[in-house]
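Shown here: the complex without one of its protein chains, the others still in place.
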Amino acid sequence: MPRTRKHVRHRGLTARDLALIAVFAALIAAMSVTVAIPLPFSPVPITLQTMGIMLAPSLLGWKRGTLAVAAFVALGLAGLPLFAGGRGGFGVLAGPSAGFIVSWVFAALVIGLLTDLMLRNGRYVFWQGLLINVLGGIVVIYAIGVPWMGVVLGDGVLAAGTAMTVFLPGDLVKAVVTALIAATVFRAYPIPPAGRPVTDHVDTVSAATDTEPGKNA
Amino acid sequence: MSVLGLYVPGTGPLHRIPAGPKLLALLVLGVALIAVADLWVALTVLVVALVLYPVTGLGARRALAVLRVLWPFLLAIGVFQALFVGAWTEGVRLCAQLAALVLLANAITLSTRVAEMLALFERLARPLRRVGADPDRVALVLALTIRSIPMVAAAWTAARDGYRARGLRNRPHLLVVPVIVHLLRMAEATGEALVARGIDEDSESAHR
Partner (left out) sequence: MLRLEGVSHSYDDRAVLRGVTLDLAERRIGVIGANGSGKSTLARTLNGLVLPDEGRVSLGEWDTRRHARHIRRRVGFVFSDAANQIIMPTVVEDVEIGLRSLRLGRAETERRVNEILTRHGLADHRDHPGHLLSGGQKQLLALASVLVTEPEVLVCDEPTTLLDLRNTRMVHRTLDGLDQQVVLFTHDLDLLADFDRVLVMHEGRVAFDGAPTDAIGFYTKLLDEDTDPGGRAS
């Protein structure tokens, strides 16, 4: 399409991108900590955590979104009580729900890539966004988290999967709300693309001899 | 959000070992425990892990707190192994392994400052320089995130008050959208400050 070809290419990450990554990592943290609905028989309460995981890549795109989720996970593992229920540290990684934590990075990547694709072809469409959130924020997360839990608990994927259905309705609601938020934000505030614009001249040169790696955080 | 996180200040033996060796030891032990797959080894390690808490000054109460979070999973393992597999010793072994590893990993978290752990992450990120990542920028983003958490929480509280004051209900996205827009502005200003203070030069400054 001529429209996409006319797009200015962006490369690397600017200082503003670093700030966006940090602020959205902080948003995920705030969402994990502030709202918690305890569940009977479950040590992990329902929180807005996964909504944060879906929001960051929906708004920031794959690169900044995935890095925001990675920053959030890194700080949780480093010992800040950021995961649902005020947990944190490497104990979480040794425990049965480690797979979910690992899956968030991939969920962000999938949501970010697909949302970028949707935006390149036009604007944020609610139902497409919803589908993307369900695919990345539910299918990917459960596909990694549930089998992992099954292996750790040694009782097969089925039992773990059944237990996890408690969270499913909440996650569906979060996917809907995330798509609503994203659709509204994109109308309210233009979020600049990641990286610095590369001028046409530099672009053609670097396309031929792309030896210098883009600078990433 | 306290910068201390889950860290428990202390001077016990576990506090004195640097983060790197502690994590490496945990990794080796975890792999060995699962590879050996022996009931008595697993139970021994669990006992050691439990004793570690009072001995290193972390306190037995914190060990019990870990177990309290873990008990539904331990119960699930036990019930499943006993009823469906008919191997209760296997169930006990799996429970002991899981509890021991989570307890030990948690002991590392409790005895290591967040700053020290982040410094370790920064060192581990150094080889990423080859694929174009800059460890200084990794460290900067992590520090920026810690500083942003209270700011986000404050923005969140302010928006919730506004949402209630205007009598809005059951439309959660109208609560979140103003927060997000506020955060986007905040990030914009922070990015500008990073450039102005010469902390992160790598920016296209004319582009606003």
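For the reader, a short list of remarks on this structure follows.
Per-chain residue numbering starts at 1, and chain names A and B are given in the order in which the chains are listed.
What we mean here is this: a contact is a pair of C-beta atoms (placed from the backbone, for glycine too) under 8 Å apart; a residue touches a chain by one contact, two chains touch by 3 or more.
Model, not experiment: these values are computed from the prediction.
Shown chains touched by the missing chain in the whole complex: B.
Checked against the hidden chain, the listed residues B:18, B:127 or B:150 yield one contact partner: B:150. Contact residues of chain B toward the unshown chain are 3, 140, 143-144, 146-147, 150-151, 154, 186, 189-190, 192-199, 201, 205-206, 208.
The rule is short, and it goes like this: only the chains that are shown with their structure count from here on.
Averaged C-alpha coordinates give centres for chain A and chain B that are 17 Å from one another. Listing the residues of chain A that touch chain B in their complex gives 12-27, 29-30, 33-34, 41-43, 55, 59, 67, 71-72, 74-75, 77-81, 85, 87-96, 152-156, 159, 163, 177, 180-181, 184-185, 188-189, 191-192, 196-197, 213-217. Of all residues in chain B, those touching chain A in their complex are 1, 5-7, 23, 26, 30, 66, 68-73, 76-77, 80-81, 84, 90-91, 94, 98, 101-106, 108-110, 112-114, 117-118, 121, 131-134, 137-138, 140-142, 144-149, 151-153, 156, 172-173, 176-177, 179-181, 183-184, 186-188, 190-192, 194-195, 199-204, 207.
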